[in-house]
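Step one of this worksheet: look at the structure below.
Missing here is one protein chain; the remaining ones are kept as they sit in the complex.
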Amino acid sequence: GGEGGGAGGGELELGMSVSTLNNPYFVQLRDGAQAEAKNLGVTLTVTDAQNDASQQVNQVQNFTSQNMKAIIINPVDSDAAAPAVKAAERVNIPVVAADRGVTGAEVAQTVASDNVAGGKMAAQALAEQLGEKGQVAVLQGTPGTSASRDRGQGFAQGVAAYPNIKVAAKQPADFDRTKGLDVMTNLIQSHPGVTGVFAENDEMALGAIKALGARAGRQVKVVGFDGTPDALKAVRSGTMAATVAQQPKLLGKQAVEAAVRVAKGETVQKSVAVPVKVVTKENVADFETS
Amino acid sequence: MSADVLPRRSPAAAWLAENGAVVALVVLVVALSLLSGDFLSLTNLLNVGVQAAVTAILAFGSTFVIVTGGIDLSVGSVAALSAISLAWTATSAGLPWPLATLVSLAVGIACGLVSAALIAYGKLPPFIATLAMLGIARGLALVVSEGSPIAMPDAVSELGGTIGAYLPIPLIVMVVMGVIAAVILNRTYPGRAMYAIGGNQEAARLSGIKVDRQLLITYALSGGFAAVAGIVLASRLASAQPQAAAGYELDAIAAVVIGGASLSGGKGRALGTLVGALILAVLRNGLNLLSVSAFWQQVVIGVVIALAVLVDTLRRRGTN
Amino acid sequence: MSADVLPRRSPAAAWLAENGAVVALVVLVVALSLLSGDFLSLTNLLNVGVQAAVTAILAFGSTFVIVTGGIDLSVGSVAALSAISLAWTATSAGLPWPLATLVSLAVGIACGLVSAALIAYGKLPPFIATLAMLGIARGLALVVSEGSPIAMPDAVSELGGTIGAYLPIPLIVMVVMGVIAAVILNRTYPGRAMYAIGGNQEAARLSGIKVDRQLLITYALSGGFAAVAGIVLASRLASAQPQAAAGYELDAIAAVVIGGASLSGGKGRALGTLVGALILAVLRNGLNLLSVSAFWQQVVIGVVIALAVLVDTLRRRGTN
Partner (left out) sequence: MRGKGSCVSQEILRAEGLRKTFPGVVALDGVDLSLRTGEVHVLLGENGAGKSTLIKILSGAYHPDGGRVLMDSRQVHIRSAGDAQRLGIATIYQEFNLVPQLTVAENLALGRPPRRFGFVDVRRMEQQAGRLLERVGVDVDPRTPTARLGIARMQMVEIAKALALDARVLIMDEPTAVLTTSEVARLFAIVRQLRDEGVAVVFITHHLEEIAEIGGRVTVLRDGRSVAEVPANTRRDELVGLMVGRPIDQQYPRRPAERGEPLLEVRGLTRRGVFDDVSFEVRAGEVVGMAGLVGAGRTEVARALFGADRYDAGQVFVRGRPLPPGDVHAAMEAGLGLVPEDRKAQGLVLGADVAENLGLVTMRDATRAGFVDRPGLRRTAAKVAEQLGIRMTGLSQEVRTLSGGNQQKVVIGKWLAANANVLILDEPTRGVDVGAKVEIYQLVNALTAAGDAVLMISSDLPEVLGMSDRILVMARGRLVGELPAAEATQDAVMALATTETSHVR
């Protein structure tokens, strides 16, 4: 980390477009970014694209109107972010991508956790919990979002290594806790033999745990994704077997750091992979304070 | 009076004719029972009831509004704000839970009153007034919660559970709210006034109905019902979420309209609304049981909603 | 019979009186210019125009529907499906882009025709028919794209760019579509029939207007406009996304209603709709420029929408 160049940072203005704040994960990402901005003495304006790629383009456009010195984009969709990034580049404003990459345009730095890798790790974690055999259900995120796509793909790759694990059902629950609850409730009816659940985010995992009731953590192992505070609590209490923790605060912090440096004309690494880590009961304490 | 009165239909037939959505629901249930062996179990049917509860309660509230010829787009947001208010006042402000629950209801009602004031005194179209409230309530829910879920007090979370081993409380709450809605609509002055206003606002006014005041009551009821829905929703999750129930307004309105109400007002019944909400819940439940793929689900839901109402309108034309 | 006609107001005053949203827009622009130094630059104003374009084009299409007293909830989904159709036929099916564009328009129009058939022949309420189409079109977009974005053909993506260094093409498309909408509404038989149907459907029918056929035209236009909006949207992103424009139906309807139309039909103008769409775009742009915090933005947008329409209704009451 470090101060990133010392004096004269006071007037520096940065813009950050977050894909959505309707999710605690991104709230943490924002919090990390804001804390770091305060720490570095720069002004950070955060906007919420409400999961709408075109609104995000608008917001980046507006940042250019405001002459921001650098822009952090947390893409709603990796492909769709390219025109926004290009627009910023045209007026020579450097862009840092956070949490998700941008395909089809150059950014100064990508600070991200790898969702495909995360999906694979989730498969491994779940397999371990299940003794490498059994039926699993997958709760999918909002159809068509890159996070759902990538995690689903990673999980499928990962689970392929375990011939005795069968994916019995895949149903969308839109990254939403209530839907996670309802869909899981229904899946228990049609697939009573399910012993493992992979939810593409923690919100759905927490809903699924509600649906499973006392069976969660005992007969049925649930693995989530994100590492939100509620999920960490669930991991500690044993109802959630594991979650693939992203480190949203760290992502936000590093993105701001990088943005400040590129704004001052320094060069930065093309990509920083913020590791995703599997959180289980054993190591949950390491995450709870971060 | 002419003697040429045709033979009257039996009461059951008359009831069916007015509640045509019932036919669609029955068809759906039969079809799903045949397609999926898991569907027709007691547990699953109770599940469906629970899953319908939040939408149904929101929809009962929307029924009042739609009967007056209005629309309430804010119910999902108001539900979230009310739940957040409960959890926040109980947790951060340390209020005892019964008080926190009252606060939550008051917040819901207040939201309804603000919308109604904009409509009655500001002469805003209900669509705009409640669209504004949709944004305001959702924003406030996010502001209060700082974007993160807040745990619900345990006592309130019981609401998400069961009585004994089986009987789910959300189901009971749904039925109770449905009965309240039916009684209000059928038996009380405000309820009857809603039909008059929705049927012909000017005629209602010239008949001495205080339209403005009745609209306040109507939207306050919608807000109050939304608060109850929000509390039930949060209890099921044991956590109040600022983004909860986003987009539920369309489901609620759809339930009311599938249940036979008209968006131009003057028509609608609580029982119809319940059937509408059940159709939506049965549909989603069934698609899960049948493991329909994520992408196709939306297509199927769309087609079935259209068919369900089509059955009704075609049948109605048949009898006429 | 006497010449009981009130003195006519001057044309400018009459225009203002009918397009009250203009006043709200002007107030908003002045306020934002004072509050933010960045607002009143040419670049920013062009940005606002571009940002309004998609909503405005969808809203022009919705204006037709709303004038007939209907509602079209499917415009966002249809926009996405049309864009996906274009990208898919151009990429996977290898169609040349002009043909792919035609396919895309045809898909939009077909969606509108299906909704209209359900309404006109199936007697479904427009809310239900288009809610069904909302699900169907979105689902098909996901099915065709398998959930992933598809790159737009480069030639079409140019639409998202500028003519020369400054003039954004989406802005031009918006203006052209607006003019087309205005001409259709004011000068063509289908346009005038829309007002007649929305004003008094029975009178329209008894005057020999083929209501069913005109509804087909109306919703086909809405679908066609949605396709254009979808293409513009995808061009701006250089990628057709199955999730694009989700929820835009509410923005589109809001733009139409803010622009002075009534959801009960018979009223509405293309120019008003444009102003409505601009108000929404200016508002979002301004709040970004003012760095209003994300959670508060929704609150502020809600309040300003209510105020904008309130200004209009109060002013109108003043003049009457």
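Letters A, B and C mark the chains in the order given here, with residues in each chain numbered from 1 onward.
Everything that follows uses one rule, which is that contacts are C-beta pairs under 8 Å (C-beta built on N, C-alpha and C of every residue); 3 or more make two chains touch, one makes a residue touch a chain.
It should be emphasised that the depicted structure is a prediction, and the values quoted were computed from it without experimental measurement.
Undergrad: Tell me which of B:Val26, B:Leu40, B:Ala203 or B:Leu314 is the one touching the absent chain.
TA: Only one of B:Val26, B:Leu40, B:Ala203 or B:Leu314 touches the chain omitted from view, namely B:Ala203.
Undergrad: If the hidden chain were put back, which residues of chain B would touch it?
TA: 1-6, 8, 186-193, 195-196, 199-200, 202-210, 266-267, 319-320
Undergrad: Determine and list the chain C residues touching the chain excluded from the picture.
TA: On the chain C side, contact with the omitted chain comes from 1-6, 183, 186-189, 191-193, 195-196, 198-200, 202-210, 266-267.
Keep this in mind: only the chains that are shown with their structure count from here on.
Undergrad: Let me have the rounded angstrom distance from the C-alpha centre of chain B over to the C-alpha centre of chain C, please.
TA: 29
Undergrad: At what distance in angstrom does the C-alpha mean of chain B lie from that of chain A?
TA: That gives a centre separation of 33 Å.
Undergrad: Going by the touch rule set out above, which residues of chain B reach two or more other chains?
TA: 142, 146-147, 294-295, 297-298
Undergrad: Could you pull out the residues of chain A that touch at least 2 other chains?
TA: Those would be 21, 30, 143.
Undergrad: Quick one: in the complex, what on chain B touches chain C?
TA: 71, 73, 118, 122-125, 127-129, 131-136, 138-140, 142-143, 146-147, 247, 250, 253-254, 257-258, 262-264, 294-303, 305-306, 309-310, 313-314, 317
Undergrad: So in the complex, the part of chain A that touches chain C is made up of which residues?
TA: Against chain C, chain A makes touches at 18, 21, 30, 45-48, 51-55, 57-59, 61-67, 77, 79-80, 82-83, 104, 142-145, 148-149.
Undergrad: Inside the complex, what are the residues of chain B that reach chain A?
TA: 36, 38-39, 41, 43-44, 47, 50-51, 54, 142, 146-149, 233, 236-239, 241-246, 284-285, 288-291, 293-295, 297-298
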